[in-house]
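As you look at this complex, bear in mind that one protein chain is not there, while each of the others sits in place.
Now for chain A:
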Amino acid sequence: MSILVFAEHDNSTLKADTLKTVAAAQAIGGDIHILVAGSDCQSVAQEAAKVNGVSKVLVADNPAYQHQLAENISLLVTELAADYEHILATALTTGKNFMPRVAALLDVAQISDIIAVESSDTFVRPIYAGNAIATVQSLDSKKIITVRSTGFDPVGTDGSAEVVAIESVTDAGISTHVSDELSVSERPDLGAASIVISGGRGMQNGDNFKLLEGIADKLGAAIGASRAAVDAGFVPNDMQVGQTGKIVAPDLYIAVGISGAIQHLAGMKDSKIIVAINKDAEAPIFQVADYGIVGDLFDVLPELEGKL
């Protein structure tokens, strides 16, 4: 029984989330291979070869895979699928994009966003924005799974797997990449940061997010936002933490001016320690916070920055 894990990467480095997806594969049990699909991505393959518990790294290095277009990647993965009973990808935007396409091409269902493995065909996943936790058994012979990385601890990286090149190229020829507009930030990635500080509607405007920056710099934290803050146009969507944004589970999550709508809680309530700063003592965020400060964020934030 073999498991294929799709590597998350940017053609130069392997994303740490892949280590957690490999952990999910280990929980299923079987011979684990990693697929690195990209262009000029040999350095990723070398990193992937060191991931513990992996016996083989398949490298599909071709311009057709450079931007990991779903149309091309899904054909590649479908072609490889015959050898595997389970195919896993991290539930980030790349995996979410192409994996259902693979499932449909193989005529099997997909189990999305698993947070635990019960057995080789039974998995646990949140539904209704995490207000219910479902245990689901797949009835298909092949299991197509996306893994929510907050559910698993990363595996180590002192292994040595065999690296094998995949020569065949699948280009569907129905889509092309036009451009990327990447957010540039010196701060850690939201998904990987051990501390996250997020602002909500209470921040009042985008400029006031600067109040979070000084604190984030002192703590080495990533900056996030609630959907309300994104909807109001304060900050871009890639900062959104929540049911339909990013799911994070840092050691420390500081929610500032966030009321705590269920859609936001879905994205952060698995954090180890939650701090809430809000002037409304009745705000639902205080029901999930370990420590709360009831007060005006415009007073609290400068004081916090000064005293850290």
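Here is the rule we go by: a contact is a pair of C-beta atoms (placed from the backbone, for glycine too) under 8 Å apart; a residue touches a chain by one contact, two chains touch by 3 or more; residues count from 1.
We take it that contacts and distances are computed from a predicted model.
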| item | value |
| --- | --- |
| "Inner-membrane translocator", "Electron transfer flavoprotein subunit beta", "Glycerol-3-phosphate ABC transporter permease" or "Multicomponent Na+:H+ antiporter subunit C" - which is the UniProt name of the missing chain | "Electron transfer flavoprotein subunit beta" |
| Touch with the omitted chain, as defined above, among A:150, A:208, A:243 or A:259 | A:243 |
| Sole contact to the chain not displayed, among A:4, A:19 or A:70 | A:70 |
| Missing-partner contacts on chain A, residue numbers | 10, 67, 69-71, 74, 92-94, 96-105, 107-113, 122, 126-140, 172, 174-183, 191, 195, 219, 227, 230-231, 236-238, 240, 243-244, 246, 251-252, 262-263, 269, 272-275, 281, 286-295, 300, 303-304, 307-308 |
